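A single protein chain has been removed from this complex, and every other one stays in its place.
Chain lettering (A, B and C) follows the sequence in which the chains are written, and residue indices restart at 1 in each chain.
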């Protein structure tokens, strides 16, 4: 068993034009910086990206948008990216906006073999268009579907050679559910340690979900809104 | 905010005849021993118990069965309890047997506000009787419902005064999903520490789910099948 | 005198009870944290995956791995915890959060809310707002009673795309505190110096005024 790859270039091998990717992170927190850079350099295009946000103009997934490598975004909030808004209004980009909790649960469900489930979020709104409505306990719910991706790309704080991952603070966010939902899951970590180093009670993502892992480098970890006392 | 109660007697206050309880544990591992003893002493009866197993004849939920306090068991496997089998065959006990993964997911869904979801487990078997069947990706699935309980009673290794819980090894099992699904959740822990002691990245059950917590005593932690090299 | 944003937040803070788990939205709702009454301990949830939001970090201590749902750097209080987004919305969807405070463009007298989209002008996305309003046990909206050009935002029907239907329980605007009841907007309190008539004029939806309406106390 060998899941360790050298770097982001090696990790993204096999990602092709037109594929669907899940990309972890919330805003710029917990995004897989190394893999995003490698994707930008690769020139792979027509990607469908499932990611809560779309980065900012010049960082995160914004870099892929800038280079027009993204055909479609599936997100809950894209407000920080002006280029995104421009491409969307110009009809150059398809966008599927999904309530954040539904998006997270669709990833979790995809990974957990649950093809569909009911949630109340979005009932009575345009999100409900063309969706099945069903009443449970007197309250209308929408049928939502589990989601999987060709590749899920996540960022963790620590990882081991078996693919076990630990996230740090709010950099966990979508990384944990998305890690379960990739046909192939790539994890980049700040620190890669030998199997047996991490406490088995404190693993956020068990190694079974991770096919490729590497220690990333030069993390910028940009802060979107630095707020101090 | 004060969630700490003195002991199991105080913790189970408000549990009444006829109520539905979720009780954590797998076999005898991770069961809330103190609360079970308190329930036996209380004489509360006609209980519906949602628990993966039914204990053994003289330990765990077996003690409640012995005293005929249980009207109905909702479980996946009850094979270790002869008294259970006797009561069942004699028609003295109602039993709802549910595939283990479906049972766990129904608890998780109940806690997470998902009223229903589809799973493949049980399709084509007697478990599918009277259940809605729906095909996703060419495969038939059953509609299953989220479950909640009047009280969920769980056992953790460590807990803090805010109700945050950490489980140990395979004693986690059903405790974590059930903790989310009690209208009132009671946690008994081997060690109760002040809030701020536990690493916030390593909490299995966030305190929001726990209404009452106490440090249990005299844990027997009986082993069902001691197997050594 | 219409309330300032800070005063709206201050008034909402009086809704907090000891032991509450609270989700505060972006904008005015975030300010509510500054006015938590003495002796009341509330635990703030952030839908990006934490419980126990503390104050903003000290100078030089901002942590890129520790942000709130508005992407601001924050700190974590003792007893806090971190978890993933699906777990976070499980908490919200399951009704474990006691109180949700959020902003709105428009609210109706049936409790419908529009807060996420202005067609042709703004396409940012709903974020977690639809999940929050669909499942919260108790929703308080912090908002301006009217638009800058004087149009009411407390309506019979929303003109903007909805975030959720029949969900808002209470509104604290710059003019009034209002309960959303089965019969319509029920006026509870007036901003200091604001008359019932002022509020009536600023409210397009059905307004119920019963008895003497007290001024807000701060």
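Following the convention adopted for this analysis, a residue touches a chain if its C-beta (ideal position, glycine included) is under 8 Å from a C-beta of that chain, and two chains touch if they have at least 3 such contacts.
This one's a predicted model, so the numbers in the text were calculated from it and none came from an experiment.
Here is the thing to keep in mind: the chain we left out touches A, B in the whole complex. One of A:9, A:37, A:161 or A:215 touches the chain omitted from the figure, and that residue is A:161. Mapped onto chain A, the footprint of the missing chain covers residues 1-2, 108, 110-114, 160-162, 164, 180, 194-196, 200-201, 203, 206-209.
Within the complete assembly, residues 26-30, 52, 75-80, 85, 88-89, 95, 97, 99-105, 107-108, 119-127, 157, 167-177, 204, 221-229 of chain B touch the chain that is not shown.
Keep in mind that, in the parts below, only the chains that are shown with their structure count from here on.
With every chain reduced to the mean of its CA atoms, the largest distance from chain C is reached by B.
Per-chain CA centroids place chain A at a distance of 33 Å from chain B. Per-chain Cα centroids separate chain A from chain C by 29 Å.
Across the assembly, chain C contributes residues 50, 76, 82-83, 87, 89-90, 92-93, 135 that each touch 2 or more other chains.
Multi-chain contact residues of chain B, defined as those touching 2 or more other chains: 112-114, 200-201.
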